[in-house]
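One structure follows; several queries about it will come next.
Note that this complex is displayed minus one protein chain, with the remaining chains in position.
Labels A, B and C are assigned to the chains in the order they are written; within every chain, residues are numbered from 1.
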Amino acid sequence: MIPRYSRPEMVAIWTPESRFRIWFEIEAHALDAMAALGVVPVEAAQRVWEADRAAGAFDVARIDAIEAETKHDVIAFLTHVSERTGPEARFLHQGMTSSDVLDTCLAVQLSRAADLLIADVDALLAVLERRAFEHKRTPTIGRSHGIHAEPVTFGLKLAQAHAEFQRGRARLVTARAEIATCAISGAVGTFANIDPRVEAYVAEKMGLVPEPVSTQVIPRDRHAMFFAILGVIASSVERLAIEVRHLQRTEVLEAEEYFSPGQKGSSAMPHKRNPVLTENLTGLARLVRAAVTPAMENVALWHERDISHSSVERGIGPDATITLDFALARLTGVMDKLLVYPERMRKNLDRMGGLVHSQRVLLALTQAGVSREDAYRLVQRNAMKVWESDGALSLLDLLKADPEVTAALGPAEIEEKFDLDYHFRQVDTIFDRVFGRHG
Amino acid sequence: MIPRYSRPEMVAIWTPESRFRIWFEIEAHALDAMAALGVVPVEAAQRVWEADRAAGAFDVARIDAIEAETKHDVIAFLTHVSERTGPEARFLHQGMTSSDVLDTCLAVQLSRAADLLIADVDALLAVLERRAFEHKRTPTIGRSHGIHAEPVTFGLKLAQAHAEFQRGRARLVTARAEIATCAISGAVGTFANIDPRVEAYVAEKMGLVPEPVSTQVIPRDRHAMFFAILGVIASSVERLAIEVRHLQRTEVLEAEEYFSPGQKGSSAMPHKRNPVLTENLTGLARLVRAAVTPAMENVALWHERDISHSSVERGIGPDATITLDFALARLTGVMDKLLVYPERMRKNLDRMGGLVHSQRVLLALTQAGVSREDAYRLVQRNAMKVWESDGALSLLDLLKADPEVTAALGPAEIEEKFDLDYHFRQVDTIFDRVFGRHG
Amino acid sequence: MIPRYSRPEMVAIWTPESRFRIWFEIEAHALDAMAALGVVPVEAAQRVWEADRAAGAFDVARIDAIEAETKHDVIAFLTHVSERTGPEARFLHQGMTSSDVLDTCLAVQLSRAADLLIADVDALLAVLERRAFEHKRTPTIGRSHGIHAEPVTFGLKLAQAHAEFQRGRARLVTARAEIATCAISGAVGTFANIDPRVEAYVAEKMGLVPEPVSTQVIPRDRHAMFFAILGVIASSVERLAIEVRHLQRTEVLEAEEYFSPGQKGSSAMPHKRNPVLTENLTGLARLVRAAVTPAMENVALWHERDISHSSVERGIGPDATITLDFALARLTGVMDKLLVYPERMRKNLDRMGGLVHSQRVLLALTQAGVSREDAYRLVQRNAMKVWESDGALSLLDLLKADPEVTAALGPAEIEEKFDLDYHFRQVDTIFDRVFGRHG
Partner (left out) sequence: MIPRYSRPEMVAIWTPESRFRIWFEIEAHALDAMAALGVVPVEAAQRVWEADRAAGAFDVARIDAIEAETKHDVIAFLTHVSERTGPEARFLHQGMTSSDVLDTCLAVQLSRAADLLIADVDALLAVLERRAFEHKRTPTIGRSHGIHAEPVTFGLKLAQAHAEFQRGRARLVTARAEIATCAISGAVGTFANIDPRVEAYVAEKMGLVPEPVSTQVIPRDRHAMFFAILGVIASSVERLAIEVRHLQRTEVLEAEEYFSPGQKGSSAMPHKRNPVLTENLTGLARLVRAAVTPAMENVALWHERDISHSSVERGIGPDATITLDFALARLTGVMDKLLVYPERMRKNLDRMGGLVHSQRVLLALTQAGVSREDAYRLVQRNAMKVWESDGALSLLDLLKADPEVTAALGPAEIEEKFDLDYHFRQVDTIFDRVFGRHG
């Protein structure tokens, strides 16, 4: 967890206080369920809740001190609960094993983290939708291989990002479902000393579903899937961030991160306005992805469990969720305030002397009966001249002066192929697909 | 693709012949759709199909030769189709771009690969279910940290694996849906020169759905998700493989890979029977997982596309699917023929002098009014003696001789805590959860 | 950085105080060099050092507050230095760029981290050497595939680990050399506004060498190599940790992590003594390795630099070094106090009925003129009987009763092949190779 790349709501999920609070709820709900089954006195369960209300927040330092002796975190916690509750606390945790508490707690924490991430994506989607409609008809050049291809609109670029984050949202919902399970099944998952109805009760109270079969621990393929999904979403963040970085390049400059008054781009070069937020997002994406492989390596625990996953999760649990939360929020801010320069987009679009229309001419030649190979050759020989002139020559002019071309197409036919709006006839169709509306 | 870790059906998906066949179908179906829309002559579309039927398989070497000159694979393919079709071929690919063919083809290949993997998992699930019921009541020791914990049954271990691969199956269905999209949207995804209805028609014919918004290419977050899921399933393969490897250790030997007549375990040591198949699976899991990060790095293509993803996918596309297919089939074979030794399981279970029952005694003491801390101390001091005797002493005997223990529990009460069947009372419940039945 | 897996000396390298102190030294040494070159007044350089001595530790909160406005960390720092120094501070940083300070600082931090890691490995090597000699002649079974193979000594196992960490140490020295470079070369590395002699001076003062050619930043292939080496060493940690975990398994129990009084192995099962430290190390190894791929993804910065590496390094810089430092120290502690059980090793070694000697018999038969194929068959048929008896039968007895065997070898010859010491004749040779001595 890097403080400067953290937001308080996500950080709060991972504090010791938060963890102990969840542990307590799991234990206390389990005790209620045991009391209802007649396994423990109802009064003990009531007393545990009352003592907690009276005592308030947990004393993290005290629990740490006990753990320093026992070298076991759950025992330390229970000892502390016992200190503030009295003898009734001895009924807590009966028939349970530490992992019942730890794994169910992790499920609660990751579920809450997923909820925040889903909300983050929703905020991003709202911004992307607004700006996509704002620029639905703003022409800009589409680029493949970094080279001008054919016209698109800036709104289409944002629609693509919207569709990608819609998928990201659906994946986060899947991720949440993957890890939102509760295991209260005892030392090796047999419910030897605890009734499965306790698990069902705690699951419901904590907003989870029971794990069908656990083995002291909840199986880690679930967590691997969770972090893999975070890695995919981080990669989508990276994609949009890199788009902005490209657009802000000096020679392109079609869009720019908002540059606040007082901000300094460089200690040495006062003229600099750098896309530092999106560069930062590129790096944060690498950090989130770094959680994926360790999470997968965690799956193959030995027999009914080993504890090698634990240190990994102490790292990647907070790190990956906090970093992705921050990255999504930062990306939302960038896209919300992004400075967009339609004039510059148009200037870039036109700088190639009309080369971006070459395909339409090619198709028209083919439809006029020229073989595909010949048509390609005719267009390419004129296109190459324009290319080599760095846009000083005009493809339209050259084509109209090429007798092999004019043998197949009249001047008006050729000119018609250079119409920009032609390319945008299906923008509404695509917006309908992505947003369910186009106006 | 490593031949010895390959199966023919999956390999067939990735041959040049297979790829060219799919390309042809995409192009020819697109031509049909264009003909239906009146864009091209119906006769041209018909001729293309007829010429293909007449010509049969594609001449891969010829296409390669053309590509060596043009340095463009789709143009080389179309040139070859033109050679075997005649002038009508010029109508093919109109308004399309290479990626329309390549990406839709990859979607078909990955979908078919997913279908095979789903079938693989189904076969594995069937074997796991059969063997889980076979050993539903076979007692064996549950181990956490590699140390004896409490009794489970071997069937429960297999039920856990079954539940994990049920999740794997569901994830593969998700993976298939993620990548089963078709893009026929032209050079930058605007449908500038092709009607969206062509895309819809080809999608349906090829068993796909249209990509809502493409940008010359289908967005690579889809493929990242696909390969991430393969990585998670490979990790589950690794988990079960490592379980078998542990069980086959000389000192444990509770189960063993089938050892065929004529097989030699070691060139130097004739007595060896090694778990080489599951060790191999452990390595194969690493190979499949190796595809995950490159697939995620592929997401952030520049602008409307760059082609950096292509070489990665030429590698991981076949490699990860072929390897996982092989691994799942090998694991199914291992589990199908696994030699299981219930007597040895029982012998191991008993070797700890009854220590595995310590928790039940602990709970009984607590319920008899002893404080949790005291109960823990009482059990531990006797348990440690048994531990240090390496199972020569009996925990039951020691407890019955410990006055602090017998002050709380009578001999019959203590003995009752050493009943093995007690641990298996919920096996039916768990089987119901996993298999929807317990008998 | 996970507090429970951190040690103070390594943490200290990465505090804001430490970073600002290094920044100051770089700037102030650079100013001295500029003063010596006559570029700035000597008095200014002197004043900067004096003011710092007078002011003491940096006010981190104040610097953070300035950065919140300027959004630039080095400018914020310089502003603060200016506040505590007076007008002479304006000569600082002349002709330099932020990265001159940041990258050189990172080089200092990583060099110091490397020094600590080298010291960690030295401590581990000392422990491994002591215990290797302690158990130089302690017989134990060597295992391939988890199956008994032939006898080794426990000292040989430790000698192998020693040799591996010797390589690790050499790699850390390489890692240190890779990143111990200084760049004071200005905005794009041309020394346009700063004399290369300033770089040379600062390099020497900070214990670095000048970077031959920098581009505002020090090239990140250096850092990629650094973190890759950390990942390899973490993998060696994992290997030795897994060896201990295997040895501590209930059925093997040839060695055990030290179990301190008061420690509780399980909240539910008082008898448990789990290898939790080495399991933890297995997880920590995954965390350290997680830094490798992001570090490699950092290499391809755009043009003369982009800042995407920065957030990655804010994470992995402290995380990977702190975690590996902790892991090495923990492993040293584990190996130092490891409980080794020679009797149990011998018992395990003997449990296979002498199968571990099968190869020597095979060789003897071959040398007595039996074909390799026949010899293998003869040994295997007797070995399989012993195997199936689970060690109840003796290979020696069976061989002496096999007429095809005795036709080639006399009883004394056969018996001689079962001599344990025979296997240890080269232990001194190996110790000489590893330790440069064998006694």
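The rule we apply is simple: a residue touches a chain if its C-beta (ideal position, glycine included) is under 8 Å from a C-beta of that chain, and two chains touch if they have at least 3 such contacts.
Here the structure is a predicted model, which means the values were calculated and not measured.
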Residue in contact with the excluded chain [from B:T153, B:T293 or B:T332]: B:T293
Sole residue of C:I63, C:A114, C:I184 or C:I307 that reaches the chain not shown, by the stated touch rule: C:I307
Selected residue (touches chain absent from view) among B:S82, B:S98 or B:S236: B:S98
Chain B residues that touch the omitted chain in the full complex: 1-2, 4-5, 69-72, 74-75, 78, 93, 95-98, 186-187, 193, 245, 260, 262-269, 274, 276, 279-280, 282-284, 286-287, 289-291, 293-294, 297-298, 302, 306-312, 314-316, 319, 323
Chain C residues that touch the omitted chain in the full complex: 78-79, 82, 87, 89-91, 94-95, 142-146, 149-152, 156-157, 159-160, 163-164, 167-168, 171, 174, 178, 186-193, 196, 210, 212-216, 219, 221-222, 224-225, 228-229, 231-232, 234-236, 238-239, 241-243, 246, 282, 285, 289, 292-293, 296-297, 299-307, 359-360, 363, 366-367, 371-373, 422-427, 429-430, 433-434
Contact set of chain A toward the excluded chain (per top definition): 141, 143-150, 245-246, 248-253, 264-266, 268-276, 279, 293, 297, 344, 348, 351-352, 355-356, 358-359, 362, 376, 379-380, 383-384, 386-387, 390, 395
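Definition applied: only the chains that are shown with their structure count from here on.
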Between chain B and chain A, distance of the C-alpha-averaged centres to the nearest whole Å: 24
Distance between chain centroids, defined by C-alpha means - chain A, chain C (Å): 33
Where chain A touches two or more other chains at once, by residue number: 78, 95, 186-187, 282, 289, 293, 297, 302, 306-307
